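All protein chains but one are shown in place.
Coming up: subunit A.
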Amino acid sequence: MSVHQSNKHDSAPLHVTGQAHYVDDIPTPEGTLHLAFGTSTCPHGHITQMDLDPVRAAPGVVAVLTDRDIPGRNDVSPSPTPEPLLTSDLVEYHGQPIFIVVATSHLAARRAARAARIEYAPLPAILSLDDAIANPTRFDAGGKERVYTKGKPEIAFDKARHVIKGSFDLGGQEHFYLEGQAALCIPGEGAEVTILSSTQHPTEIQHKVAEALDIPFHAVTTITRRMGGGFGGKESQGNHLAIACALASRVTGQACKMRYDRDDDMAITGKRHPFRLQYKAGFDEDGRLLALDMTHYVDCGWSQDLSLPVADRAMLHTDNAYHLSDVRITSHRLKTNTCSHTAFRGFGGPQGMVGIERVMEHIAQTLGRDPLEIRQVNYYKPGAGGQTTPYHQPVTDNIIHEITEALLASSDYAARRAEIEAWNRTSPVIKRGIGLTPVKFGISFTLTHLNQAGALVHIYTDGSIRLNHGGTEMGQGLFTKVAAVAASVFGQPIDAVRITATDTAKVPNTSATAASSGSDLNGMATYNACMTIRDRLVHFASDFFVCDPKEVVFRDGIVDIAGAEFPFADLVKEAYMARISLSATGFYATPEIAWNRDAGRGTPFYYFAYGAAVSEVALDTLTGENRILRADILHDVGNSLNPAIDIGQIEGGYVQGAGWLTTEELVWHPSGALWTHAPSTYKIPACSDRPKVFNVDLFDGENPAQTVYRSKAVGEPPLMLPISVVSALQHAVAQAGGDPLFDLPATPERLLNAVERGHGRGW
């Protein structure tokens, strides 16, 4: 079978030869025009004067468009709350698009955009969580905070022997997909437009373009062959470019292309939500949590975008792998005058998980114990232990105990921790630390209706198979996995399957490729489409050869019919001659999920993905500089559809998450401008930041839920494995006599401060 094999990424031969086309590489029609946004230089205020004549007069400029040139809706928002593409009055962040320059080249458009003369009447700007908490404007719940409660936390606190309180800040994260946002619009006949977009959500691009142009959805086709990375940053943030290109094509009649320069990309687009987390935790002498009150202050930026489901998912991951009997979770979704924070791998789950892991560390510090012991004592019971999450979903598939035990053995955790602490006693400047943290991540969109997918499969008369589905390829290997599913159903080699670009004209009404759900949903839709055709072929063959349908077996590139072997293509040809349809759609909707968001109660997740990591670090206590020396990971992907691709997701997720928690710091200037708007000032992990020793294993098991070939989702869960790096740094800081309850990301400055603070010298 093609599944469960480490098939190479389907685009690998194109990637290594430079032949893979991203949007900016696609040959464009003669006369294609290029776009740039003119953006706000004020974080909050009213536009009092706007003189765009100098822009129009700039070399190469063909047109300048404002909100008055939008025939339909001026709205890029993925949520019901509108978010204007262009503003002519109220600006709400530094970098907000105000007008579109259409010019003969990318450079001409960008240069002209800077020639505008715009004046503002400034309003007070909310540029920090401190400001937002002091003057809250909340999205969601009628301007109120959202609260989920299980049990009776107030009563439980009274019974707790120990009660601790804490608060810390957790920074956001720039996606830094290597390929920046890009879109190309090719006008067709009449009102028709085709959008080639680097997007995780072709259907939303289709809808937003149609609404802006005031045309039916059927007049817009969105095509996405691949993205150069997405990570959530292309779930909604590509809408602006696609609509701008469609508008400009409407006005000029030409094909129009827009790609953000990297500085513009970082200034305009949203990031991972920064959080402040406050907690009060009650526990017993063993460190067992008896009561928890957790509060999230979520920096949403200026517009709602996807902030509500992101903040929801943060609440739903407050438990991580721990049973919380009596718990209250409060979430404030706060408006600030910065870019609108958006989806990013984990979608709030990581922030929620970092919160409870901080609580575990704080308990351990209070009791003078290894944080691992506190974690283990609080784990959900194994398997179906009869316990429920804070949102009342029974945990029935818990394997975190097995994973932890296996990882403790393979990483030699106990002996290394003892050796590290002995070594630290002899090392006055460099301190090492080690930590183990678990991951339990809920799989499914929390917006239940999104858990559906479609596929379209054709078999041609030479036996070759062409596959289309609603998922998008951003490097994660989705197409390779789904092709393996199709090949396996027909017993064909994977090369027999041609994967095609995601196309709203082929599979309609798709969900974003997000929530780690790509292969679960599209793999199963494809499986269903293939089974429809295979059932027809089986029926035809058993009639033709007068045998039992069970005697028709697709395997090893051939069809075995009652013991006689036939080439697959021969059966297909015969079926065609007998007028059997060789094309089918497939559909899948995730079963067994139901979620009452307002009540905070239900079964939002079909299953959980588990994993754990042990990280070891070395910290220079005179500078705060640090290194990850070693990482050991054991991660659960069920029965892997492609072990090499899954391991790649785990390794990449770990390094990306480690970047978020250590080196990647977003800094805004008091003017509201993003200061860290390029990789020169925003530190993304480089090759040397990768752990020196990096052992990654897949947990041997299969998904008890009936997913495609019993695999599990893998996109997001590994991002949370490097919370173990924070745990290790906390160990090292504590070993240096410092205060381990520091803010994140744990930059060298913060770590140095944490060490100094412990000696009464912090700042």
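In the analysis below, contacts are C-beta pairs under 8 Å (C-beta built on N, C-alpha and C of every residue); 3 or more make two chains touch, one makes a residue touch a chain; residues count from 1.
In this section, contacts and distances are computed from a predicted model.
Chemist: What protein name does the UniProt record of the undisplayed chain give, "Carbon-monoxide dehydrogenase small subunit", "Na(+)/H(+) antiporter subunit G", "Aspartyl/glutamyl-tRNA(Asn/Gln) amidotransferase subunit B" or "Uroporphyrinogen-III C-methyltransferase"?
Modeler: So the chain that does not appear here would be "Carbon-monoxide dehydrogenase small subunit", according to UniProt.
Chemist: Would you indicate which residue among A:Asp261, A:Asp284, A:Asp370 or A:Glu574 is in contact with the undisplayed chain?
Modeler: In the full complex, the listed residue that touches the missing chain is A:Asp261.
Chemist: Touching the left-out chain: which of A:Gly229, A:Gly518, A:Gly586 or A:Gly611?
Modeler: A:Gly229
Chemist: Looking at A:Ala20, A:Met531, A:Cys547 or A:Ala673, which makes contact with the chain not pictured?
Modeler: A:Ala20
Chemist: Touching the hidden chain in the complete assembly: which of A:Glu651, A:Glu665 or A:Glu756 does that?
Modeler: Going through A:Glu651, A:Glu665 or A:Glu756 one by one, A:Glu651 is the residue touching the chain not shown.
Chemist: Of the residues in subunit A, which ones touch the absent chain?
Modeler: The list for subunit A reads 6, 8-9, 11-22, 24-25, 27, 175-180, 226-231, 261-263, 474-477, 643-645, 647-648, 651-656, 678-680, 684-688, 690, 694, 696.
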